[in-house]
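A single protein chain has been omitted; all remaining protein chains appear in their positions.
After this line comes subunit A, so read on.
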Amino acid sequence: MTSRIGVVTFPGTLDDQDALRAVRIAGAEPVSLWHRDKDLHQVDAVVLAGGFSYGDYLRAGAISRFSPVMDTIIDQAKAGMPVLGICNGFQILTEAHLLPGAMLRNNHLHFICRDQKLRVENAETAWTADYEAGQEISVPLKNMDGRYVADERTLDELEAEGRVAFRYLDGNPNGSLRDIAGISNAAGNVVGLMPHPEHAVEPLVGTGRTDGLGFFTSILKKLVNA
């Protein structure tokens, strides 16, 4: 039996279909989850996909964080279930305090949409084991609220514990502190990042490369070997 990976759809989610597709291409069974359903339907891991859930009203991710499905996801994530937050999903994870810090408007106030070079800093999380530490990858980046902020102490802690999972290369696209593109929790099961690996899983579309596929093969290997 293959592993089941859930992808949550909130009102305003955009990238759930691409995330489901990436799960399928990696060889796992994609499962659609609905924001009002507390039941996770026996999935082994969850992806919170990108988009503009609840129109980014109040703050990006602030309203989704209180949806019924998130109650279950927060409990399960604390118990060790792997969760990946991409873009708006990353914003939801910080609002839910599953990851430290917060996301703010890009420092230049423009929406960004481009291929972005990243360095994988931590290849030991549940979602990055198929990469090598220091590996450079290129995946699409597209957001308005991508500026990662946290207080100095939190940033030092993240660095010391190796929890900065990804850093922007060739210029900081949004003013994120210390060029942080993504982070993980202390256990390594919860990972959030602003760029979109699910848009880079086939040579035909996206960046023309498959640099993002490793997220989904990493988690599949981990679940199969668990």
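Here are some notes:
Keep in mind that, in the parts below, contacts are C-beta pairs under 8 Å (C-beta built on N, C-alpha and C of every residue); 3 or more make two chains touch, one makes a residue touch a chain; residues count from 1.
In this text, contacts and distances are computed from a predicted model.
Only one of "ABC transporter permease", "Asp23/Gls24 family envelope stress response protein", "Phosphoribosylformylglycinamidine synthase subunit PurS" or "Lipopolysaccharide export system ATP-binding protein LptB" fits the UniProt record of the hidden chain, and that name is "Phosphoribosylformylglycinamidine synthase subunit PurS". In the complete assembly, the contact with the undisplayed chain comes from A:G101, out of A:G101, A:G146 or A:P173.
Where subunit A meets the omitted chain, the residues involved are 58-59, 62, 66, 94-95, 100-102, 104-109, 147, 149-150, 175.
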